[in-house]
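Structure provided below as structure tokens; questions to follow.
Complex shown without one protein chain; remaining protein chains in place.
Coming up: chain A.
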Amino acid sequence: MTITITEPKPITFAAPVAGLAGAFAGLLVGTAHDNPLLGLAIGFVLTAALAFVWLGVFRHERIARWVTFIAAGTGGYLLAGAMGALIGLLFGWLIGWFIFWLGEGRYRAKLPPYTTAQQVFYHFAFRVLCGLIFFFLITPIVVVMPLSFNAENFFTFTPEMLRLDPAGYSLKHYKDFFTNDDWQQAMWNSISIAPVATMLSVGFGTLAAIGLSDEHVPFRRAIMTILISPMIVPLIISAAGMYFFYSRLGLQGTYWGVVLAHAALGIPFVIITVTATLVGFDRSLTRAAANMGANPVTTFFRVQMPLILPGVISGGLFAFITSFDEVVVVLFVGSAGQKTLPWQMFTGLREQISPTILAVATMLVIISIMLLTTVEMLRRRSERLRGLSPG
């Protein structure tokens, strides 16, 4: 993209836009000090003034950015100690880069030269919006992680933690999780329930999807709707229904009761993902296999299964996570002997707000990320092997 020539932009444009970024940062800092509006105003004025000075009075990019970086760090330190310094340095680095990115017109470098000002605006407005959504989605999860290393027994950022003092941090909540019988029991319950429920969901769900994809099956749509209903019906209703039904069968409060209930919740996910992969499955392949003497079972395992495997795996993953995260149904169908991790977290949150819950949450988030990454990598590998993607 060497065609695009970047040229310096007027200060009257760069300074207010940089000011807006500063205003957002000021809003966050101001909210922390119980005065969001003042923070907003100060952030805007300071950053706009800074942009004006660097672009209009002293335009030496390297020096200016270093000065901004160090000054913001010092300011942060004076305001809020070590943590403030860290945030200040980050802010200084970002805003220094941002001012010159705007002022030198570098933001146009990667866009085609014929884009109008309006298109450039939409291009970046879209990215800013996505960034904000991402920020608000991810922050609550990220905030939990440092809190789980709290040395206190409350969900509180203590002054020691904010000073980055090692005394404010501890692994005691992780230790509590691994030594406390209640948590260990809950973990083993979750680990023994989720995989079995997943296997049942995958088995039944895959078979149902294959059967329902055959056009000769009568009442396909009705059957499909019924099988998918656990996903649509509010969970509390399924849970209450299962409670009374399982009680009469003597399954309420048993291991298999919870496994069956979770399998029922997981089946819709498997059906939907497998049905989706079956759309791309060429039925003549099964006929070809039959023509070569393979019986239906062999055909299924040797021909059909490998081709729809990505759908089966992702359905199974969803079923697993459904069972692993589920709290409503297990509260009804399970008894104290089947207390799963989410159940333990639920009662823990209500009865004693202990950061052990945060330690568990942190570990669960990490496990989920690893699980999804593994599956995604496996999927890409299989696509590459089958030549579906150029990877």
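Following the convention adopted for this analysis, a residue touches a chain if its C-beta (ideal position, glycine included) is under 8 Å from a C-beta of that chain, and two chains touch if they have at least 3 such contacts; residues count from 1.
The rule is simple: contacts and distances are computed from a predicted model.
Trainee: From the names "Glucanase", "Cytochrome aa3 subunit 2", "Bacterial extracellular solute-binding protein" or "Transcription regulator PadR N-terminal domain-containing protein", which one matches the UniProt record for the unseen chain?
Mentor: "Bacterial extracellular solute-binding protein"
Trainee: Where the complex has a chain not shown, which of A:T74, A:S170, A:S247 or A:T286 is the residue touching it?
Mentor: Only one listed residue reaches the unshown chain, and that is A:S247.
Trainee: In the complete assembly, which of A:N35, A:T139, A:T156 or A:T225 touches the absent chain?
Mentor: A:T156
Trainee: Please identify which residue in A:T179, A:S229, A:S335 or A:T373 touches the non-displayed chain.
Mentor: A:S335
Trainee: Can you list where chain A touches the absent chain?
Mentor: Where chain A meets the chain not shown: residues 152-156, 192, 195-196, 240, 243-244, 247-248, 250, 252-253, 255-256, 335-337, 347-353.
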